[in-house]
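For this view, one protein chain was removed and the others were kept in their places.
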Amino acid sequence: MERVKAAIVGASGYTGQELVRRLLLHPHVELTAATSRQEEGRTLAEVYPRFAGIPGAELAFIQPDPQAIAATGATFAFLALPHGVAAEIGRALLDLGLRVIDLSADFRIHDAGVYEEFYDHAHPAPDLLAEAVYGLPEVRADDIKAARLIASPGCYPTSILLPLLPLLREKLIVPATIVANSMSGVSGAGRKADLSLLFCECNESARAYGVPKHRHLSEIEQELTIAAGEKVVISFIPHLIPVNAGIVTTTTATLADGVDPEAIGAALERAYAGEFFVRLLGKGRPADTKRVSGTNFIDIGWTHDPRTGRVILMSAEDNLGKGAGGQAIQSFNLMAGLDPTAGLQSV
Amino acid sequence: MERVKAAIVGASGYTGQELVRRLLLHPHVELTAATSRQEEGRTLAEVYPRFAGIPGAELAFIQPDPQAIAATGATFAFLALPHGVAAEIGRALLDLGLRVIDLSADFRIHDAGVYEEFYDHAHPAPDLLAEAVYGLPEVRADDIKAARLIASPGCYPTSILLPLLPLLREKLIVPATIVANSMSGVSGAGRKADLSLLFCECNESARAYGVPKHRHLSEIEQELTIAAGEKVVISFIPHLIPVNAGIVTTTTATLADGVDPEAIGAALERAYAGEFFVRLLGKGRPADTKRVSGTNFIDIGWTHDPRTGRVILMSAEDNLGKGAGGQAIQSFNLMAGLDPTAGLQSV
Amino acid sequence: MERVKAAIVGASGYTGQELVRRLLLHPHVELTAATSRQEEGRTLAEVYPRFAGIPGAELAFIQPDPQAIAATGATFAFLALPHGVAAEIGRALLDLGLRVIDLSADFRIHDAGVYEEFYDHAHPAPDLLAEAVYGLPEVRADDIKAARLIASPGCYPTSILLPLLPLLREKLIVPATIVANSMSGVSGAGRKADLSLLFCECNESARAYGVPKHRHLSEIEQELTIAAGEKVVISFIPHLIPVNAGIVTTTTATLADGVDPEAIGAALERAYAGEFFVRLLGKGRPADTKRVSGTNFIDIGWTHDPRTGRVILMSAEDNLGKGAGGQAIQSFNLMAGLDPTAGLQSV
Partner (left out) sequence: MERVKAAIVGASGYTGQELVRRLLLHPHVELTAATSRQEEGRTLAEVYPRFAGIPGAELAFIQPDPQAIAATGATFAFLALPHGVAAEIGRALLDLGLRVIDLSADFRIHDAGVYEEFYDHAHPAPDLLAEAVYGLPEVRADDIKAARLIASPGCYPTSILLPLLPLLREKLIVPATIVANSMSGVSGAGRKADLSLLFCECNESARAYGVPKHRHLSEIEQELTIAAGEKVVISFIPHLIPVNAGIVTTTTATLADGVDPEAIGAALERAYAGEFFVRLLGKGRPADTKRVSGTNFIDIGWTHDPRTGRVILMSAEDNLGKGAGGQAIQSFNLMAGLDPTAGLQSV
């Protein structure tokens, strides 16, 4: 089988690095381009000694020039760029005929006004919003297969949405009572020279941040609202904890009147029983980041507290895997008609 | 000034170790006894090489025999023992005339029935429950000064109660909407040979546990109920994260009808403005475990989310400090008529 | 191609877990048996939730009974057992016609007297020592291909031997001056309920241990002696550091009289230029555990200090990968006539 040619635009951050790792080993992909403004001319192996020796790692970084990317023969491009920048280069690549999987927030919000409210600048390509597919493969596989432009969800949204969506669709919980607390590894903050991300600042530290209105709320509430069929507004409190990779999210919500608690487990089963990358742990079993790090799995456990009437959902994923690069490749596999698990089977 | 003679009963766990550390350096205390069933005859310095060279560290462990403890001249005893065991030895020490600061759960619950519900055995000394003072120095200083028996609060309860109590007393939040998520360092699980506490099992791991009915809910809800003047039942989800020491707690609750959000900050100021060990961070500023580790401080920040109507409280403490040994010594200082910060000024 | 049937005997420790991980994903292997005295009847996925959902993870643990293992059709057995125990079951499996890759120390020492000196008990199967091949694939590929019994080297020895062997064979350094300092992740100490391995004991800790005569010196000196053609005795100081996986070793030795320092790099190139799993970093470039964790690579850098006349060798490997399970599978691939990198390409 001929390999699908793919490019990574913005390959020098942690998400880019995860895409490189996955695509170098992907059995049906040829990585034809990796871009970086700072690393031009150096090879993947030089910038990431971890990849030295792996076939393909001798590829040299190029500048993020759409024409040059297209000239490598790539038919797919993964964008691991800051928001705002992604939309511009994404449009150029689409115009050159590539299919685009954007890992930034740029195409995740359907409403350009909401984007501007949360990201503090006008949307750079509002005409593309209608076309972009919010790329949760377990939720929109058919749309993804046909899409030209995927807005691949962020790490927090994935860990919050997958447990909640089936419950909202089936009206098992009261939307206004949803509170999500997430704990994220430091790689989620990106690879940038910032004092607050130094080892000695993060190690032996745990803290909330970004309250009360984290940017990811925009996409989270958009998708919850679609599922619920009514406007949903939630509390979301992200925390930084000293692990390299992984997010664990605990979400509480009040069970809707008259609902049997066991309906929660049943709804999760209906939604995800056939999904390879969603592992349902069952009732009373917490999810643990250490079981999903380095993988594309999301683990979901749940329980019910009869004392308070609340459901407790517990999910864990690798923020760079199912929360970023892994999920993007999952969408890519669907788009390219490949085995859905190709390149994603590491444990 | 003559030093107050004190004993530590159960000095070989992490809480016991923290009490040893604090009391060896306490300017007004002479540590006359430290007990351990396993370490009898070895000195503090031998069991904890960290303390070698510190005056007093040549003290040898003895068996936890009440008569032997009293014979050392101790007038105060700190109990860092498992629940169930503490009550029995505590009673014996009280009968011998010592004042007792118990760090277990045994005397924290006023209602022996609630104790049995949460701890799965009948209370070993129900007649002492009426006398025991729940030892939050910022809440009950006068009772503590006069007490013969202190039930020193646990780490989770302290981090949840101190931010919430003033808000409930002033009826600023809706009690039924309280959800507390805590993240604890591994020392909170104790010093025991258990596979799940191994470095390789905890490092790069984060997970919830003990849901939905953690034992500490019994004391948390008891104290919240007293403050609110009505029965309070909450959701509490503890998590284990890979730090040695520290708890960060994020608590959400709906602002009561018609309350100005700024009343939250004002209530916290009124409650704690003169309290050395409670540091109010103000609005929008999260608490971070790294700023309180090794100290007896609790940091409290808060914010309000107009989108959801919820208040977000963020607190951080050292689970072995303000959450255990430090707070116990804070009560001891009050009981013994000492400077409230004696032995507790480390940063 | 038909899959090779293989068993893992002793699959509940960290090394066993790494073998399970690798063999479940190995494209040419069918894992037919995994044994554990404690976990009998539970599946791999139940004991290791990380593997849930992976094809093959529904295999249930059985007792380590040689007949039962052979009855699963396995033609290869990996032994991840304590020394002493491995020899006994290894012999039984050989007698039943299986080929055996032993990851314990039992067959690594050619001289039963040396074994007894270092392991404090008589060798349980001295008659098998002559047959066993010390399984360094980069050193003895031909012997490994034909072997019935492999003694797969330990993690410290691998990290020390691979850089040193070529230099001793070419007489570039003075054997009596060799000093090796290794820093190991905590998984190297095994998965056992031991207070000294608790998170809170290992985190924020670094220390030497096992000096001056660590057991692994027996195999290290045996192999160095063979390469040098003269008796070699070295200093080896292992240290425990707070990482899950990884060993970094720094070895110093005096350059032999009249040798051009550049001969060091040239000798390493000659020895390992064609070896996929040995990555030569070149002169002046240190090895870092983070680049090899989760892989079967060993990275080797070196430098020369003209002030002291010493060569400094710096190597890094994953102690569970190239230092244990990965290397064992590397030998297995040779024995079974498979692609040498099959199942070992993760980065």
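By letter and in written order, the chains are A, B and C; residue numbering begins at 1 in each of them.
Everything that follows uses one rule, which is that a residue touches a chain if its C-beta (ideal position, glycine included) is under 8 Å from a C-beta of that chain, and two chains touch if they have at least 3 such contacts.
Only a predicted model underlies this, so the values are computations on that prediction, with no experimental measurement involved.
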Legend entry - Partners of the unshown chain among those that are drawn: A, B, C
Legend entry - Residue among A:Thr43, A:Thr75 or A:Asn203 touching the omitted chain: A:Asn203
Inset, instruction - Determine which one of C:Ala45, C:Ala80 or C:Met183 touches the chain that has been left out. - result: C:Met183
Inset, instruction - Check each of C:Ala193, C:Ala206 or C:Ala266 against the chain that is not shown and name the one that touches it. - result: C:Ala206
Inset, instruction - Based on the whole complex, identify which of A:Ser187, A:Thr308, A:Gln327 or A:Ser346 touches the chain you can't see. - result: A:Ser187
Legend entry - Residue among C:Glu40, C:Asp95 or C:Asp305 touching the omitted chain: C:Asp305
Inset, instruction - Would you write out the residues of subunit C that touch the absent chain, in ascending order? - result: 176-177, 179, 181, 183, 201, 203-209, 211-213, 233-235, 237, 239, 241-246, 248, 250, 252, 284, 286-290, 293, 303-305, 307-308, 310, 312, 314, 316
Legend entry - subunit B, residues in touch with the chain not shown (by the definition above): 21, 24-25, 49-54, 204, 276, 279, 281, 288, 290-292, 294-295, 297, 299, 345-347
Legend entry - Residues of subunit A (touch criterion as defined above) contacting the omitted chain: 14, 185-187, 191-195, 197-204, 242-244
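One rule holds in what follows: only the chains that are shown with their structure count from here on.
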Inset, instruction - Please report how many Å separate the Cα centroid of subunit A from that of subunit B, as a whole number. - result: 39
Legend entry - Whole-Å gap separating subunit B and subunit C, where each centre is the average of the chain's CA atoms: 46
Legend entry - subunit A-subunit C separation of Cα centroids, rounded to whole Å: 37
Legend entry - Two or more partner chains touched - positions in subunit C: 204
